[in-house]
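What follows is an incomplete set of chains from the complex, kept in their original frame.
Read from first to last, the chains carry the letters A and B; within each, the first residue is number 1.
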Amino acid sequence: MPHLHMEYTANLPGLNADLALIRLNNTLVGSGQFAAEFDIKSRAVKVETFKVGTALAERAFVHVKLALLSGRSPQIKKQLSESLLAVAQDLCEWPAGVEVQVCVEILDIDRESYTKTAIGH
Amino acid sequence: MPHLHMEYTANLPGLNADLALIRLNNTLVGSGQFAAEFDIKSRAVKVETFKVGTALAERAFVHVKLALLSGRSPQIKKQLSESLLAVAQDLCEWPAGVEVQVCVEILDIDRESYTKTAIGH
């Protein structure tokens, strides 16, 4: 906890996913919501097969999902979402002529049944 | 919103994922539940490493997840699920001798903490 997933469509060549995760993780650490930086586990996936809507226009998206152990207030979740969106919408020079949607979703992990172990830490 | 994810196992060579997303998106637009076709963001992922159950029979699956901003009624969700299933179960000629499971799951996105921006739109 927390787990961050970033999906980005393959038609965003300027997006450096490694750098994006560093920036997103820094934002999470900077939020003060997480006791240990070590706990933040983030991954990025390039989406090769996608379709936005039904029109023929060229479109793209970046979707960030942050999963948190249940219990945080709606206000904290909203703040985290806005902080991540601020970073995500500035991740690269967006290509001209492409309609890009950038979204952030916060979801709960059921705290009671979450289990974890750390090896070699 | 909405976000659609389709996973399909790699042993379904007849399944055209690009075409599948077009058909699924058209179904969502046709449902009348979404104000703008532009909002529908869909992606497909071919699953290369999978295991269905424990038996040795050749098996496959297609799993469609539709994530909606919270607030829709159970009836609407059920209808959307059935409409997507009708499309998904007809996506290709299923290979002979393979047991295929096709599933549709509807889930909620927490509306209060969801943030989004559109660039170049």
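Rule of thumb we're sticking to: contacts are C-beta pairs under 8 Å (C-beta built on N, C-alpha and C of every residue); 3 or more make two chains touch, one makes a residue touch a chain.
Everything numeric in this text was worked out from a predicted model, so none of it was measured.
Taken over the full complex in this file rather than the chains on view, the one protein sequence occurs as 3 copies, with 2 of them shown.
Everything that follows uses one rule, which is that only the chains that are shown with their structure count from here on.
The two copies, chain A and chain B, are related by a rotation of 120°, based on C-alpha atoms and rounded to the nearest 5.
Averaged Cα coordinates give chain A a centre that lies 21 Å from the centre of chain B. On chain B, the positions that touch chain A within their shared complex are 1, 3, 17-18, 21-22, 25-26, 29, 36-46, 67, 109-110, 112-121. Within the complex formed with chain B, the residues of chain A that make contact are 7, 9, 47, 49-55, 59, 61, 63, 74, 77-78, 80-82, 84-85, 89, 94, 96-108.
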